[in-house]
Structures are given as structure tokens and as C-alpha cells.
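Each chain you see keeps its place in the complex, though not every chain is here.
A, B and C are the chain letters, set down in written order, and residue numbers restart from 1 in every chain.
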Amino acid sequence: MLSFIVRSALTKNRGLWHLGCSAVRAMSSSGPTPPFTTLSISHPKESITHVELHRPEKRNAMNKAFWSEMVDCFNQISGDPDCRVVVVSGAGKIFTAGIDLMDMASDVLQPEGDDTARISWNMRKIITKYQETFTVIERCPKPVLVAVHGACVGGGVDLITACDIRLCTQDAWFQVKEVDIGLAADVGTLQRLPKVIGSRSLVNELALTARRMYADEAKSSGLVSRVFADKEAMMAGALEMAGEIAGRSPVAVQGTKVNLIYSRDHSVAEGLDYMATWNMAMLQTQDVMKSAQASMEKKSPKTVAFSKL
Amino acid sequence: MLSFIVRSALTKNRGLWHLGCSAVRAMSSSGPTPPFTTLSISHPKESITHVELHRPEKRNAMNKAFWSEMVDCFNQISGDPDCRVVVVSGAGKIFTAGIDLMDMASDVLQPEGDDTARISWNMRKIITKYQETFTVIERCPKPVLVAVHGACVGGGVDLITACDIRLCTQDAWFQVKEVDIGLAADVGTLQRLPKVIGSRSLVNELALTARRMYADEAKSSGLVSRVFADKEAMMAGALEMAGEIAGRSPVAVQGTKVNLIYSRDHSVAEGLDYMATWNMAMLQTQDVMKSAQASMEKKSPKTVAFSKL
Amino acid sequence: MLSFIVRSALTKNRGLWHLGCSAVRAMSSSGPTPPFTTLSISHPKESITHVELHRPEKRNAMNKAFWSEMVDCFNQISGDPDCRVVVVSGAGKIFTAGIDLMDMASDVLQPEGDDTARISWNMRKIITKYQETFTVIERCPKPVLVAVHGACVGGGVDLITACDIRLCTQDAWFQVKEVDIGLAADVGTLQRLPKVIGSRSLVNELALTARRMYADEAKSSGLVSRVFADKEAMMAGALEMAGEIAGRSPVAVQGTKVNLIYSRDHSVAEGLDYMATWNMAMLQTQDVMKSAQASMEKKSPKTVAFSKL
């Protein structure tokens, strides 16, 4: 319900939002898109939204503002019928250095409270809040591609494991950093990483030793599904893949994402039951007919005009 | 995360909110408390918040405004350290006539969409939004008592099954009405009623026939735990019970609610594991020492001053 | 898929089936309805199917034929658009004496197999087959009322706990008999009885001591939701209640049953999610409009003509 209130508020401001965005239609941006201070939003192609982590001078470290701006940003995207796919990347030299400890310390390390129980109570609220920052990516029904170059550290791994498709450059490396600063990763890595790659021995090694994993191992372990020579090639590749997805029926694409995530957390039997209940309505779309016809005429689904969702 | 944003916004307005509330400290109210139009909020005793459904001339029917005001209201309450217990009741002749079909029809019955799939997509969003209206009650860590007099119809049953303790008057009756208007109840009754009372035969009978259940059967089936002669006696009883709860350690009381709800949805082994993990922090509270001492001195826990939570 | 094959076969024979049935439109039957040898099927009122256990001379003991006829019968009913509610009762002096040990012994007690593992393998197949006999009742989307008089023993308790609404006469008694013949009840009682009544102490006592429970305790414990003076009154009451249900929208009624059963086996959050996904399609029915209009005109939903489902 809450989400609805905010969403309504956001809808009213969409004018502003589009205004702010229209200026930044290229993949290289000159700064954050107001009202955001850590994110640059653009629309490089029709139906594609590009979300760029944009604090390059701070190696895109995740400061206080970032954690709430991501939520606002993805809630806007969830409700924006003009967006069908999202690409996330980082401005500057690396994807992200992870949490901005200096900026966050007061918040995370010093919650108020008259005794340990009360401090813990407030700590739990804070952790839950930060978990939400990446869960919004998962809850957004539009597929989210993430393109990583350079380093992806700590909170960065939490972020990318909540995305749907992961790409990286040859020079990228990944580090589950939390154990190095005395804590068990608590905003998603320990929950999602093991469900994202196929080697539990590797997951445990990464999480317990905080060692770096480079692009080749990221590819062979399945963390990323494609590696590119450099950032330029990767961004081109990401845009192309995003274009493939954006050109297909949004009913099909978003239903696929919703059910893939449902399946991850349920038995096969449960997943099939949910799927049948989902599709009893979703198959009743013109998109099937339009797509089938294009298919018989040997045309790409991308040539079809689908209604917005 | 979203909840945090809104909560922060609300916190800033707490001055206003308390101002608005301070005028209505009695259990009988003269009208809704701004900015609400369907709810009257008051504080009849320390640490107790009274939420009154307040559209008596419309038999407290649930109109569009109600569905979002409940969310705002309970989010405020969740974040209000001065509130330890909530009492919900209805102004006027009955508790509630349920959904205000006239006011809601356009919203519920006519979602937009270019084809069946898209209409369904939007319908699902709407249902999810309305489900949230009662789930906030459950997510609020403070215990919620509900006091029912006269009729409690349709949406009213969805509401009360999301509360923690149910009381009613001798003249109260309950009706799972949805099947009468051609639909399966979808904002909580079918999910919560069977977990709230002990006879599945009765649950099914009520949900499939839409027959009324009167106070005696509500008591013997366990839907309510107390029946009072009339509304006055019930409100006095509700306030007294609320006082008992408000006088105890909020760490203990709210931890109890959180874990009771967790247990409902998990196996005993899962519940025990979560409980141990919860209490490893929560037992580290001054409240245990304060309470234990009062107990040894044969004093009521209500004589102890506990820090806010 | 299997169910589909059989269902199709049955549909083709519906002419025959209706022919066979049309002769037996009264609640008292003179014998089993071919091709059944243990069941008598009739249609006492529009949209209501009456399934009578009919081996009165054997106290409706469940012989080999019974276990497969129930499956055929309920699969027919599931696919019969003319049936909206089912009433199950027993012919003769009692509801049922339970399993017909003499007839079944060779099957149940002596499965083939060259060693213990192979005998066990076949035993498991047999148990799974017998479990299916009552699970079909639950899988049938039409509500099933069961009306018990006299004794309901052993397999009878497995049967009635798979039904949706339980009624009984003042002289009825119930007995979880299995422990008396050296086995743990394995076709439903141990799984369903605890989810059907509210006292686990009572469930355990009944299952471990095999003592009889009489009508009053069945009512106060919630096993049945209504007790009638005698069989005649009960059958009239059952028919009336069935009529109430049959007169309402089948989309609403059957959706209610499906979701009530789903909720029993899932958390509240899971149940709500499934419900929203279910109703995104099911709310798009003329029945809501028709029912709502009748409601506003103060007419009973039973006056409305709903399309078949």
C-alpha cells in the first residue's frame, strides 16, 4: 500500500522526471539526474532506461543518499509504462567500491536505544531498510541488466546479485568484502549469491576469504553470462541485449521475470501451479496473436507494436 | 525502504499529528481526525491509541479514502514510540457494513488495459494494494485489539482477522459476504480466518454460504475471546485489557507479537530457531531486571517505568 | 494429464450417465447407480449432486470397488458443469463402518514382491492409490457437504475430513479406528483431522485411544458445524445449505474452495499472493455485476441466473 502512495506521488511528478531525463539520452552522462544526487538516469533507446551509479570521484561508493535514491528510482521505473528494460552501470573508473563507510558509519554503527535490546530493535529496522534497496530491483517486473567494469566490491555484489542478467568487462573483479570489516554480509549477498552461481564451494570461499574473483572465473562460475573486451563494447552489448528484450511482448517478458523469481523460491510443483494460475489470464493477450503471426511470416517479434503494460 | 521514507516524512509531521490528536482524548469522538476523513484517532489513556472507523452515517462503509488512510494511520502508529497498544472500533450503530461498493466500483470493477492480460495486470496491482490495507495491521509490532458491535460485514471480517485480539458485544454478528457479490474474498478472510478459528467446517460454511454468525457462535468457535453485554461495557473492557498490555515491557510485548505471527506461518522447529535468534539480543534489556524485581517484590509490572521502544 | 484422458472419456459417456441418474432424483434411493456398485448418485435439486454410500446391508463398509468408484464418481462431478454442490451421505442404519477388511485383506495385507524392499515398493503404491480416493474430494472444485448419521468409523473419518462442510445427527459418533487394528491411519485422518478441528489434545486422544466421539463433542470441537435431531432433519438441512451454495456464482464459490484449501497449506503471505493472481482473472466475470445489482435491489443472489462453469 505504501508503495502505492509513493507511486502516486511519483506519477504526478512524471512530467518533471521526463523533463530531467530527456536531456541525458546518451550512455555517457555528465552528472546525476536531479532530484537524484548519486544516480544518472537516461533513455538511450526506446523503452530502455539506463541507471548509472554516478559518484565517479568517490568510485561510486554507496552513501546515505544512494540507499534511498535507488528505491525511489526503481519504484518510478516499476510504474513507468514507457520502460521495458533497465540497464545498470557505473560512471568513471570502476563499477562501485561498495558502501561508503565514512558517510554511513553514524547511521549503521550507532543506532540509538536505551539498552541493548532497543539498540538491536533499531539496528534491525536499519538493516531491513537497506535490504529493501536491492529488493526493489527484484520486485521491479522489468528485467534489469547490470554491466560491471573495473571493481565491484561489497555492496556492489549485493546489488548485482539482485539484477537479472550480469555482464562484465575483461578487467572486472568482484569481492564479497564484508568479512573484512567484521560483519556477515546482510543486504543480499549471502542470500542471493548461492542461488545465482552453481558452485557452493566457490560461494563459501569468496564469502569467507574476501578474495577477489576476476572476469574469467566470474564467467566460468556463471556469475556473469558474458564478458566483453572493454567498457565500450560491454555497453554496446548491453544495449543490444536490452533492445532484444524491449522489442518483445512486455506481457511475456515481465511474466517471465515474475515467474522465474517465484520458481527460485518454490518447489517445481508450486511453481507450475502458480504459472498456470498466472497464465490463465496472461495468455489472453493480443500479443500472442501478433507474435505468432510475425513468427509465421518469419518476421522478428521486434517488428511488432505491442501495447504498453 | 519505502516505508522508511514515508515514516520519516511522518515523523516530521508528528507535531501536527499530536496536535490534531490531543483534542480527542475521549472514547466517543465527534468526527474524523484530520487529515483523515474516515478515521478518528485518539489517545484515551497513556500509550494507547484508539482508531475509530468514523463514517457513522454510511455505517462505516469502506470507501476509497479508507483503504489508504488505514495504511497511513498504521504506519504512523508503527513508528510512534508513545503508542504501545491499539484499539480499533466503529462509530455509530454498527462496526462496519464492509466495502462501499458505490464508491469503489469504478476502481475495482473497471481497471484499464488494452486487452485481458493488461486489465488483469492492473487488477492484480489493485488487489495487492487493498490486501496491504490490512496487512499493515499485522506488520505493526504493537498489539491491535478490535472491538466489534452490531454488524461486521465483508471487508470488516478481513479487517478483524488481521487484528490480534477480537472482542464483541452480545448483539454483534459477522458475515463473510463476498460470495454474495460474485467473488472469492481476496483481501485476507480466506487466508486468515482458517488460522484464527478452530473449526474448518465452520469456516467453509461461513465463506460458502455467506450466512451470519452471531456472538455466541463467534465466542464458542474462538473468533472472539470475549463477549460483552453492550458497547459501553466492551469499550471499557477493551481499554482495561489494552491497559494491561501497555503497562508491560514493550520489548516483551512487541517481541511476543512478532514471534506469534512468525510461528503461524512456520513449523515449530523454524519458529524456535527464529525465537532464539530474536531473543539473543532482546533478552539484553533492562526490562527483564526491572520486571523480575517487581515480580519478586509482588508488584505489578504496570508499576514499572519502561523506556520507550 | 491422465485426469484429462479419463475426463474426456467420461464426457463422451455423459449421455449415459445422465440417463442413469435421471431416474434417481429423490434423496432415498433403492440401490447403487450403475455402473457403480457401492454408490448411488442422484440430483435432488438443480445443480446439486447427491452421492450416497450404498451398501446398507454391509453398513456401507468400504470394499475394493468403493475405492475406485469414488475416484470415477468425483472425476465425473469435477467435469460436470451441471453440478455446483455435492452432498455425501450413507444409506441404511449408519454412515459407514469403515474399511471392509475381509474384502480388502488380500490386497492390502499381501502385496507381492521378491523381498522386503519390493513388497514395500508395492505397498507404497497401494497406499498412494487409496489416499487418492479421498484426495479427489478435495481436488474437486465444487464444495462437498457430508451428512453423518449413526456411526462413522475408520475410513469414514478419512473420508469426512476431506469434505468441506460436516453435519451430523444427534446419534452420530466418530471413531479413528486404525490403531485398533495395528496401524497408523494412512489415508488422510492423521494429516487432515488436526487441520480440521481446533484441539490438538483431542485429536491425539482420538487417534491414540480409538475412543468414540459423540455428536456433542464433535460440535464443540468443531469437527461438525451443525447437529440435527435425526437423519431426516439433517438431509433437509443439508439440501437447504447446498441450495444456498448452488444459488450463488459458481466462479465465486469454486474460487473460494480452491483458495481455502490453498491457504491451509501455505503461509498468509503466500495465500494472499496466490489469491491476487487468481482473482486478477476471476474478477472479470459478469457474475460480479449481476450479483452486485441483485444486492442493490435487495434480491437474493439465488434469483440471479449465472452461466455454467
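Basically, a residue touches a chain if its C-beta (ideal position, glycine included) is under 8 Å from a C-beta of that chain, and two chains touch if they have at least 3 such contacts.
Just so you know, these numbers come straight off a predicted model, no measurement behind them.
The complex is a homo-oligomer: 3 chains are shown here, and the full assembly described by the structure file contains 6 identical copies.
By definition in this document, only the chains that are shown with their structure count from here on.
In terms of which chains touch, the assembly is arranged so that all chains touch all other chains.
Chain C has its Cα centroid 35 Å from the Cα centroid of chain B. A separation of 48 Å divides the Cα centre of chain A from that of chain C.
Taken residue by residue, chain B touches two or more other chains at 116, 120-121, 135, whereas all remaining positions touch fewer. Listing the residues of chain A that touch chain B in their complex gives 1-6, 67-68, 70-72, 75, 114-118, 120-121, 125, 129-130, 132-133, 136, 251, 281-287, 307-309.
Those residues of chain C that touch chain A in the complex are listed here as 274, 277-278, 280-281, 284. Residues of chain C that touch chain B in their complex: 143, 164-166, 195-199, 220-226, 241, 244-245, 248-249, 251-253, 255-260, 263-264, 267-269, 271-272, 275-285, 287-292, 295-296, 301.
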